[in-house]
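A protein chain is absent from this complex, but the other protein chains hold their places.
Let's turn to chain A:
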Amino acid sequence: MASICFYFQVHQPFRVKDYRVFDVGRDSEYFNDDSDRSINNKKILHKVAGKCYLPANAVLLELLNKYPEFKISFSFSGVFLEQLEMFSPETLESFQKLVATGRAEVLEETYYHSLSFLYSPEEFRRQVAMHRAKVQELFGVTPTVFRNTELIYNNALAHEVEKMGYKGIIAEGADHVLGWRSPNFLYRPQGTENIKLLLKNYRLSDDIAFRFSSKDWADFPLTAPKFAQWASQVNGNGQVINLFMDYETFGEHQWEDTGIFNFLRHLPEEIYKHPDNDFITPSEAIERYEPIAELDVHNYMSWADVERDLSAWLSNAMQHDAIQSVYSMEDDVLATDDVRLIDDWRRLQTSDHFYYMCTKWFNDGDVHKYFNPYNTPYEAFIAYMNALQDMKLRIHNYRAPENTSPKEIPVRHLSA
């Protein structure tokens, strides 16, 4: 028996606009670009909703109605859900309909899709709690399985998440961690008691997410019968096939004309042709199967790039500078008790900001460039650091309320 476990990541960051040094002290709206550029959050959300969320949700609802045993799971970032409420309530509603079937599980993550676990465990716990509250509010369910931002994972995270009461956690099935072992079983994170670990089958996942429309690929074109055949080969050699991917795979990364929606529409019927196969959610997998072994993951791994490490967010000096700067403000920001200020600070923790500053692939102009709304990683950094500079001024204003002259404070602060 091999069960297909689908988990779709659904996330959109609040991108920082072209925020210039001259805006510091004058404009504290960092995320409200209204140009035609891809840093216009509203425009992007509408575009992706039209190309991916709405049509893909329609296909999934059709499948859930047609096959009573069909199951899926989602992880929504809090900042994504917030943007749905702001810009596209009808898309939120279509997700709510899927969850209401009882066969679309919602996973837990940090509200701000942040790297907070690496820099501030307290902030990490606060953001998980915020996410939990948001999911309960919008979907009426309480997640029991955790997935960290970009599948960043190590032993310490599993410990922490177990302490927080989750029964499962999700990670990448990276070769350098698994070695000869298979991602198609559950594992026990090293040193934990109860929590179980589900690992992404990246080969089969990436066949859909990355290679689906690649004409250079020997197995092109990928059809539902072919994929179902590969999945059933796991029978006898695994229990669960974890297909984890960005939800934007459907219609946004792989456009509709590649046939991706038809592939999705026909996959269940092909999977069911092999009587040993079915679909399962992460929490069901955890109920049904016991860990096959303990897995020791000392260093951080993630699902990004061939390296499967932290280098997409933390490899050059700019990225380290930016992330250390934002977390160094934690005590001062929280001390203000200013809801807007704290929210802005947390939005600036979203991992995408640091991803946009990555230069390791910039020479090759490859697929990653597609995901960068800024002309260069350097522009992303400049806008981000200018916004942080404005944050510092806002904090400063709390500290010294008598200095309220709006012209004086910026100048003195900048030259300090």
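To be clear about the criterion, a residue touches a chain if its C-beta (ideal position, glycine included) is under 8 Å from a C-beta of that chain, and two chains touch if they have at least 3 such contacts; residues count from 1.
One rule holds in what follows: contacts and distances are computed from a predicted model.
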Of the options "Phosphate transport system permease protein PstA", "4-alpha-glucanotransferase", "Multifunctional fusion protein" or "Cytochrome c-type biogenesis protein CcmE", which is the UniProt protein name for the chain that has been left out of view? "4-alpha-glucanotransferase"
Thinking of the whole complex, not just what is shown, which of A:Leu151, A:Ile260 or A:Met318 touches the missing chain? A:Met318
Mind listing the chain A residues that contact the chain we can't see here? 20-22, 316-318, 320-322, 359, 362-363, 365, 375-379, 381-382, 385-386, 414-415
